[in-house]
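Structure first, then comments.
One protein chain omitted, others in place.
Then we have chain A:
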């Protein structure tokens, strides 16, 4: 995926979408995401609702053996500390030069304990290690071992308030996306800080990335900065890019 293009288009779309949204939102029912206008996204919404209705809730994605770990291309944004890129983040560059010792994951929104989690804070939670297949929307796959804290542990620690329905994620490279509670509390949905037994590298999303094993690769956001618990979801924003990509 070429994020540089997407971000540019996203900016243009964000303006038109918010203008359109202002007209549409009052009439929108909040019962089921994604609340998209276009025909294509009605197909995505149909898939989302069908899967949520028909599939068993928390079945696990296949986990592989250590010997099946494969080569793993790092695509999308490769370094948000690269000042020549459009997605350059000065803050990320500063954190990187301090070896992420000052990195904090902000958890906010509809929670009882909004707070900031350092890498050490996250590592103090019971960890989970899983060897899973990354399935890119482009069609390629790779198997890697991910170590991290289940997102559910962090959310329970923060204390989700009733009524919250989505977890929104914001990253240092400017990406934003969200998942629903079912995916957020899935046992294999983790905030990964380790890959193949080492600290997560920058091309793979250092210091912490999301892993959503029941969806396509682009939902597993790299370079996490902020988590917002809310009843409104953010959308990746580009034309037709599906909010739900369980298929």
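One rule holds in what follows: a residue touches a chain if its C-beta (ideal position, glycine included) is under 8 Å from a C-beta of that chain, and two chains touch if they have at least 3 such contacts; residues count from 1.
Operating definition for what follows: contacts and distances are computed from a predicted model.
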- One chain isn't displayed here; going by UniProt, is it "3-methyl-2-oxobutanoate dehydrogenase subunit VorB", "Citrate (Pro-3S)-lyase", "Cytochrome b/b6 domain-containing protein" or "Phosphate transport system permease protein"? "Cytochrome b/b6 domain-containing protein"
- The listed residue (A:69, A:114 or A:234) that touches the chain absent from the view is A:69
- Item | Positions on chain A where the hidden chain makes contact | 1-2, 4-5, 39-44, 46-47, 51, 55-56, 59-62, 64, 68-75, 78-79, 133, 135-143, 196-198, 201, 203-204, 213-216, 238-242, 245-247
